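Removed from the display is one protein chain of the complex; every other protein chain stays in position.
Chains here go by letter, A, B and C, matching the order in which they are written, and residues are numbered from 1 within each.
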Amino acid sequence: MNILKNFLLQLDRRIIYAAIALAVTIPLVLHFAVPLKPSPIVQSLFDALEALPPKSKVILSFDYGPSTLPENDPMAFAFARHLLTRNHRIYMMALWATGARNLDHTIEQVIEKEFPGKVYGVDYVKLGYKAGDEGLINTLFKDFKGMYTTDGHGTNINDIPMMKDITTLEDFDMILNVGSGRPGTKEWIQYAGDRGNIPIGGAVTAVEALLLYPYYPRQLKGLLGGLQGAAEYETALISKYPQFGTTGRQAQVYMGPQAVAHCVILLLVILGNVSYFLGRRRK
Amino acid sequence: MSLFLSVLTLSPLNYEYFAFDKINLFVILILLVTAILFFVLKARRGKTLSIRKIAGLEAVEEAVGRATEMGKSVLFVPGSRDLDDLQTLAGLSILGSVARMTAQYEARLDVPVNRSLVMAAGQETVKEAYLAVGRPDLYRPEMVHYITDEQFGYVAALEGIMVRERPAACFYMGAFLAESLILAETGNSIGAIQVAGTAMPVQLPFFVAACDYTLIGEELFAAAAYLSQDRRMMGSLKGQDVGKAVAMFAIVIGSLLATIVALTGSSFVGSLFRAFIRLFALNY
Amino acid sequence: MTMWDMIVLWIGGAMTLMIFSFLYKDNPFYKFAEHLFVGVSAAFWMVKAIQTTMIPNMWAAIWPKSVTGILHAAQHTEPNYVRLIPLGLGLLLLSRLMPRIAWLSRWAMAVLIGFTSGTYLVRYLQSDFIAQIRSTLIPLVVVTPQGLDVIQSLLNCVLVFGVLCALMYFFFSLEHRGVVGGISRAGIWVLMVAFGASFGYTVMARISLLIGRIDYLGEWLQSFGKIL
Partner (left out) sequence: MKKRVPLIIIFCVGTLFVLAIFLPFPPFPAMEGEVSVWFDILKGFAFVLGGGNLIRVTADKIRKGHPDRFYLWVTLVGFFGMLVVGLLQLGGPIAPGGDFTTEGLWFRRIYDGIFAPCMAAIFSTLAFFVSSAAYRAFRAKNREATILLIAAFVILLGRTPLGNSLTAWLPDFLNFLKIPWLFEKILMYPNTAGQRAILIGIALGIISNSLRLILGVERSYLGGERS
């Protein structure tokens, strides 16, 4: 008992760090996955995408940097899979300079690998990054091609078949934002959704999600909040399209370590209080 | 008021020259500006206004004093956003007051920043503070120095500065993002007194959990006024209180009206409630 | 995976470990990574500013002909002379490099500060003052066709009185004594619940970041396996 008491009272923060590292690593190595049922806010976005008629024009905006990749990438992947399976057209862009790399990553990892039959310029296009943050959304409202005169590869925008009938942001059937801050889903809602009555779907980090709940369901069709939201969307996607059962589980695989780490943190809170009361009694 | 509003918005006014759909915004703006101006002017005439103690701010001077005694430096971080965020400007105003203290105590001041514009403004602020207390000899432009615009590159450098220089007092005042807890925990591990202030709601819990004192939201903007003890600045705080009173009054009236509607279903009170709500309508 | 991809992955993995080594204690590896990251990232944002702002939004706007063929955006557009203003302000800002006229830079700063304060004043008045009050105008009792909904009514009361008490905490003119002290104490409790809740909520996001990194290190380790 005394050993435990002294251990808790003099607990080095490095032991806590090691505990968390193990709590994450072991389940990851063991591929410990957690089954999840889609919550209403996630299911509603899934259904909104399902309800779009084929060949709909959908913007997929990559508004996140490398620091939130683990949360945001699975969301972008799941959207790309869902949209292409439903034969929609994807217009990929980024409001964040650092988002451009993630856009490429989605094309390389998902579109080129899993959908070799899809044609660049017909089924998907890489518009790339443009500076201007929410101001860019404003400008796109007036003149889309004035801002994007070329695609991300430098090809003239008028030579790209799927850009033919685009003049303003209002020509799109839906905007999906994968984001982690400002500009992000909130700006898409304020500057595009509210103004042009374009349906907006959000997929953001757990921290951001907290601030976006008030916009659902009126201004926001649905929301994936953090890894959990992404994993729920994957569940919805796999149950409808079982072909993604092996490739489409990025977030679910990450949810195992997540759950274990959470339990470890709960334990730490309890231990912290035990040590506090033990220390107080000793005085 | 509601009658006045409906008369205004229904009358054939010329919308081309004034956005009458935002008239409610205009009215509230004028109300708040008048309240603040009234107290600023009243204070200028020499009226002493009493302001309650703010614990975090009482601690600032104590922390600078302790750093001086220990012969260690004072670290000041004015947030991680640019000059186009008002929190950064509030942080710089507090820097002005802290710099006066370090000049008086002859303590070392270190202000690493992650925006070039903030560096320029920060240098002016610190220089003026050292001049104001008559110690321009102690001022060095390198006190405020630029690191990198990259949020986490800046954080990496700050962590390095903390564990190597071991400042005795760390101030985090301004707009903070995810770095808040990294800074506060590193500061905690070196045993520094930490006072933080931010108006980023998501980051406040981390500062509250890991720092000795935290200025919550509005207190950040009040801090400069409080620390400077400038009468006109203190007056503006009284004006803010009028704003809060307006907000509380509106919430009480509004929810009472809504309750009466819910209980009685009276159509008269219902229309009264709808008129009241229009005062707070947003027309972007 | 090309050779370059491999090299990039190795360096990335090594950098990740160097950064993590700080958690044990400050050491030469961390110092190396930290200093390299500072230098590289400062230049990264500088290059970005030149390529995505200075050239397309200033240079190309003022003098579109000069970038025809290089910058697609600038083709066939008329010069936008309004952008001479930021050019002028920028030059004023650079006067800081010459101590004798350094005070001129304050003019540029003054424009920025005026812009920030003006836009912030109205933006926050709308989105945070008015909109937040508007959302709090709710009935304290909720009556459904089945009768009084006690739990929902209580929750609404928590919301309305919670906002009122917490606002009381922020009053500067009143010392926290007596009735005011009691109300503002309740206000602090409300704030504490909010802080606890949002801390607990955020933990999840932070853990995912680490999972991503450890996964990356796994990939890094596997790349060694491929070589050996």
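Basically, a contact is a pair of C-beta atoms (placed from the backbone, for glycine too) under 8 Å apart; a residue touches a chain by one contact, two chains touch by 3 or more.
Just so it is clear, the model here is predicted, and its values are computed rather than measured.
The absent chain, not drawn in this view, touches the displayed chains A, B, C throughout the complex. Considering the full assembly, C:Ile151 is the residue among C:Met1, C:Ile151 or C:Ile227 that touches the omitted chain.
Among B:Val60, B:Val77, B:Met101 or B:Met119, only B:Met119 touches the chain left out of the display. Only one of the listed residues, A:Leu28, A:Leu45 or A:Leu69, touches the absent chain: A:Leu69.
For chain A, the residues touching the absent chain in the complete assembly are 11, 13, 16-17, 19-21, 24, 34, 65-69, 97-98, 100-101, 103-104, 128-129, 131-133, 135, 138-139, 150, 152, 154, 210, 213, 228, 259, 261-266, 268-269, 271-273, 276. Contacts to the hidden chain, counted on chain B, fall at residues 15-19, 22, 25-26, 29, 32-33, 36-37, 40, 82, 84, 86, 89-90, 92-93, 96, 115-117, 119-122, 124-125, 127-129, 131-132, 142, 145-153, 155-156, 178, 181-182, 184-185, 188, 199, 201, 204, 206, 208-210, 216-222, 224-225, 228, 230, 232-233, 236-237, 239-240, 243-244, 247. Where chain C meets the chain that is not shown, the touching residues are 4, 7-9, 11-13, 15-16, 19-20, 22-23, 31-58, 67, 70-73, 82-83, 85-87, 89-91, 93-94, 96-97, 103, 106-122, 124-125, 128-129, 132-133, 135-136, 151, 155, 158-163, 165-167, 169-170, 187-204, 206-207, 209-210, 212-213, 216.
Rule of thumb we're sticking to: only the chains that are shown with their structure count from here on.
Inter-chain centre distance (chain A to chain B, centres taken as mean C-alpha positions): 32 Å.
Each chain gets a centre from the mean of its Cα atoms; for chain A and chain C, those two points are 18 Å apart.
Residue positions of chain B with contacts to 2 or more other chains are 152, 202, 284.
Shared interface positions of chain A, i.e. residues touching 2 or more other chains, are given as 67, 207, 210. By the touch criterion given at the top, residues 13, 67, 181, 190, 194-195, 207, 210-211 of chain A touch chain B in their complex.
Those residues of chain A whose C-beta lies close enough to touch chain C in the complex are 14, 17, 20-21, 24-25, 28-29, 67-71, 97, 129-131, 147, 149-150, 154, 156, 205-207, 210, 214, 226-228, 254, 257-258, 261-262, 265.
Residue ranges of chain B in contact with chain A, taken from their complex: 152, 177-178, 189, 202, 284.
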